[in-house]
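Just below is one structure, and these are the notes that go with it.
Omission of a single protein chain aside, the complex is shown with its protein chains in their original locations.
Chain IDs A, B and C follow the sequence of writing; residue 1 opens each chain.
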Amino acid sequence: MIHFGNDYNETAHPAVLAALAAPGSHAGYGLDEHSARAASLIRNACAAPAADVHFMVGGTQVNTTAIASLLRPWQGVISADTGHINTHETGSVEHAGHKILTLPSALGKITAAQVAALVEEYRGSGVLEHAVEPAMVYISQPTEYGTVYSRSELAALRSVCDEFGLTLFVDGARLGYGLAASDVTLPDLARLADVFTIGGTKCGAAFGEAIVFATPHPYFRNAMKQNSGLLAKGWLLGAQFEALFTDSLYEAITAHANEQAQRIAAAFASVGIRLLFDSPTNQQFALLTPEQEAALSEDYVCQFFEEHDGLRAVRFCTSWSTRDEDVDALCASIAQL
Amino acid sequence: MIHFGNDYNETAHPAVLAALAAPGSHAGYGLDEHSARAASLIRNACAAPAADVHFMVGGTQVNTTAIASLLRPWQGVISADTGHINTHETGSVEHAGHKILTLPSALGKITAAQVAALVEEYRGSGVLEHAVEPAMVYISQPTEYGTVYSRSELAALRSVCDEFGLTLFVDGARLGYGLAASDVTLPDLARLADVFTIGGTKCGAAFGEAIVFATPHPYFRNAMKQNSGLLAKGWLLGAQFEALFTDSLYEAITAHANEQAQRIAAAFASVGIRLLFDSPTNQQFALLTPEQEAALSEDYVCQFFEEHDGLRAVRFCTSWSTRDEDVDALCASIAQL
Amino acid sequence: MIHFGNDYNETAHPAVLAALAAPGSHAGYGLDEHSARAASLIRNACAAPAADVHFMVGGTQVNTTAIASLLRPWQGVISADTGHINTHETGSVEHAGHKILTLPSALGKITAAQVAALVEEYRGSGVLEHAVEPAMVYISQPTEYGTVYSRSELAALRSVCDEFGLTLFVDGARLGYGLAASDVTLPDLARLADVFTIGGTKCGAAFGEAIVFATPHPYFRNAMKQNSGLLAKGWLLGAQFEALFTDSLYEAITAHANEQAQRIAAAFASVGIRLLFDSPTNQQFALLTPEQEAALSEDYVCQFFEEHDGLRAVRFCTSWSTRDEDVDALCASIAQL
Partner (left out) sequence: MIHFGNDYNETAHPAVLAALAAPGSHAGYGLDEHSARAASLIRNACAAPAADVHFMVGGTQVNTTAIASLLRPWQGVISADTGHINTHETGSVEHAGHKILTLPSALGKITAAQVAALVEEYRGSGVLEHAVEPAMVYISQPTEYGTVYSRSELAALRSVCDEFGLTLFVDGARLGYGLAASDVTLPDLARLADVFTIGGTKCGAAFGEAIVFATPHPYFRNAMKQNSGLLAKGWLLGAQFEALFTDSLYEAITAHANEQAQRIAAAFASVGIRLLFDSPTNQQFALLTPEQEAALSEDYVCQFFEEHDGLRAVRFCTSWSTRDEDVDALCASIAQL
C-alpha cells in the first residue's frame, strides 16, 4: 500500500532524524543550546528579534496551553465551527475552562466581518457579565480544509482584533504547506498575529510544534509545565527545529509536498473528476464514486472525508515522505479510472 | 411604572415571605426539618417516593453543579443553541470543563431526531476519542422562548436517551408556568427525566431551585458544597418550597400568571398586533413598531428581545406579583395603540 | 434546648428581616438601589471612597470566586493549614484550579515571617516553573479559632505582600466579632488588604457576604455570574447590608455577642475550667471532662471541637440571637459543674 492517508505516517525527514540521534549531554527542560539556536533561527526567519519562542510536543497541547494561558476565566475564543480546537481536540479548550464561540466557516475560513459582528452583538447585548466575553480569535493557516488565508485577509483580522482588543492566534499545525501556497510569510505572521505556531509533526519533524509570541509571555514556561508540556529532554525539540530551519529545509519539503499534491489534482482533473474545492496545499479532496474510491483503495491509503452531492469526498494527502514514484503510480491509477 | 419586564422583580409571594420570616433555631446546611418536609412534599407531588431532592439558591448554580457532577471530564451535554446554559450563564458549564454540543432550535426546542443524529454522527466518526462524547441532553421546560415540550415530545427524548445511554436533564427555572401550560406533569417529569429542577426564583420564591434526581445521587451534597451551593441556613430554602408545595400554591400562582399573559396576548390580537409566536406561558413577545414600543414604555416596563421583520419583538412577562388591575391597565393601553 | 452550637442557627436580626420583607419592584442582578446604598454605606464605613463593593450569598462562594478571579492558572494561595478554604470548603479552590500552599498555624494565625520564608524558598529553588508560584496570602479575621490579628500583625503581612508582589485577601466571614475584639478597623482593612469580605451570614444577616476590593476589579461581575454568584434578586443582599450598616447595627450586634461570650468565659474560669486559649471573640473553647460535657449537653447545644490533654475542647458560640437569659442560664449551669 502506498500512503496518502495523512501527513504524519512516517517518522521524520532524514536530517531531522539525524539531529534527534546526535550524541551528547544536555541541560533539561528546553534550557539547552539546541533549543536556543532553534529559537534564534526562527526569530531570524520571522524577522522578529523580540519574539518569544518555545517548543512543545503536540498540537492540542500547544493550542490549549497558549489559549488558556492568555485568557481570563470568563473569556472565550472565537473559532470557525470547523476549527481543530472545536472538532478534534476532545474539548481540551473547554476542559481548560473556556467556551469556544463558533462562527460558520466557508471552507474552513472566517472573516473579519464575522468577528466584528459577533463582538458587536455581545457588546450590544447589555448583559455583558451574563455571557462569555469574546477575547481571542483562533484561525488555522492552512485551514483544516487545506485552504489558506491571504495576507489581506489576515491583515483584516488583525485590524478587527485591534479595534476590539482581541488576541489573534494562528494555529500553524501545517504551516509549512500554507507558507508555500499563500502570500503570507513568517514575517507577516509575526507582524499580524499575537501568537502563532509552526507545526513540525505534519511537516517533517518526528514531533514538535514551535510557538511564537510577538511579545514575550513571561509565564509561558509555567503554563507549559502545568499543562504537561515541558519536555524533560527538550533538546529533542530544539534539535529538530534547528534542522528544519537550517538551509530552508522546512520550506523545501513543504513546497515539494504541495507540488506533489498539485500533480494529483491535475491527474483527477484530466479524467474529469472534480475536487471538492481548489486547494493550493498538500490536501486534495477528490469527489469519487464508490467504485472509484474502491478501486483506488486497493493500492493507496486515502481517507474518506464526507458525502457530497451523492459522491464521496476522499482526501489524498502528501508530505515530506511522499516519493515521486508514489505520485507517478497514483496518477497512473487515476488515469485508468 | 408597572412592571412586565420579567418574573423576578418582586421579592416573594406573601406565604413564602411569611415562611422565610418564621422564628426558630435550626440545623444548618439543609439538614433541617423544613428542608426534609419540602423534599417530602415534592416527592409526593412527583409520585416519586425514591427521588432524591435537594435545594440550591440559583439556576446557574443548580444547572452547573448537576451537569458537572454527572459527566466525566471527556463528556459533553447536548443543548439547544438557545439554551440558557449556552447563552446566559457566562460559560459556567465550560468553566466546569465540559463542552456544550449545540443543536439548532425551533422556538427553543430540540427534537429526539436531532439528538439521535448528533450521537450517530459522533459514533460513526471513527475517531471517538478525538471528540467530546455526547452523554447528556439538556432541555428547558418551558423554554427560554416560553414554549413547552409536550408529554409525547418528552417521551421521545427519553426514548432516544435510553437508546444511546444519555442522561436527560430538564431545566425547570420556570417550571410552574410550563406545568400549567402543557400536558407534562411533575410525575411525568420524575418518570421521564433523570434529573430536573423546579424553579422557585421566577415562580413566587425569593430565591431557590429544587433539584429532583429520579435515582439518588450519593455525592450530590459534596458537589453542592464544592460548587458553593450548600446554603448555611438551608432552612430558608426548605421553608420556601414547603410553602410553595402546600395547598398547591406553586400551581395556583403560575397558572394565574399564565392567564394574565393570555389576556395580554388577546389584547394585542384584538388590535391586530402579531405575537412572535403562540406562547402558552407567562412570556408574550409582541411585534411592535418603534412608536408602539415607545408608547407602551412610558408606563410599562417591558423588554426588547430582538428585531424581527423590521419590527421589534418586545417581551411582556407576568408573574405571581402581576395584579389584575395592572393587566387591565396594560390591555387598555394596548387598545389605544 | 438553648443553642450555643454556632452563630448561624437563627434566620436574621429583626431589622434585617424587615428589610428582606419590604415590598417593591427592583432591577435584578445587584443593579438595584438597595445594593447601591449598601455599597455606599460600606465605602463610608471603610473610609474608602474608591473601593469596589459586591454582594454574594455565601462564604465559600465569595472566597473561591475572588481567589480564582485574581490568580493566573499557575499561581497559588498561601494559607494557614487551618484556613477555612483548606479544611471546610470541599476543595473549592483546587476545583477552581489553584493549589493552596499551607503554612503551619498558631491558633489559626500565620506570620509575615512565615510568608516571606515560603516565597524566598520558592524563589531560591531555581525551578520556578516546576512549582506553583505563591501569589496571594489568605488569612481569616477572626480566625477559625476565634483569635484575631492585631493591626501591627496585619501591617507586617501587608509589608511582606508589598515586598514580594503578593495579593492580601482577608476572609471576614465573622468579621464583626473581629472588629469588636481587635484594634483592626474597617478603614485599616481597606488600607492594608487588597480585598476582604464582610460576613453577613454569621453576623446577623439571613445570608450574604460583602466583598470589598481596594481598587476596582473590572470583571468581578463576570466572575460572579460564571461562579453562580450573581443573585437574581440581588436587592435581597443589598437590603440586608443596608440594614446592617445603618445606625451601626453590625457593630452593635457583634460587640454584644462578644460580651456574652466573655460572660461565658468568666463563668468557666470561676469554677476553674480552663479554656483552650484566650479568645476575645464570640467563640469560646472550654476544656471539659466527658462528664461535664454530658451535663451541659442536656440543656445546651454546643459543639465538640477536638481532644486536648485528655479533655474535650467544646465550643460555645454566641451571636446576635443569643439572649441574656440564655447566657444567664448557661452560666448558672456552669457554676454547678
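Remarks
Criterion: contacts are C-beta pairs under 8 Å (C-beta built on N, C-alpha and C of every residue); 3 or more make two chains touch, one makes a residue touch a chain.
Because the structure is a prediction, the values reported are computed rather than measured.
Of the options A:35, A:141 or A:226, the residue whose C-beta touches the omitted chain is A:226. Against the chain not shown here, subunit A presents residues 1, 3, 6, 8-11, 17, 20-28, 57-61, 64-65, 89-92, 95, 201-202, 206-207, 222, 225-233, 235-236, 321.
Residues 73-74, 76, 87-91, 94-100, 127, 129-132 of subunit C touch the missing chain (whole complex, contact as defined above).
The set of subunit B residues touching the chain not shown comprises 29, 68-69, 72-74, 97, 128-130, 133, 219, 221-226, 230.
To be clear about the criterion, only the chains that are shown with their structure count from here on.
Comparing each chain's Cα centroid with the centroid of every protein Cα atom identifies chain B as the most central.
Subunit A and subunit B have Cα centroids separated by 42 Å. Per-chain CA centroids place subunit B at a distance of 34 Å from subunit C. Spacing of subunit A relative to subunit C, judged by their CA centroids, is 50 angstrom. Along subunit B, residues 89-91, 95 each make contact with two or more other chains.
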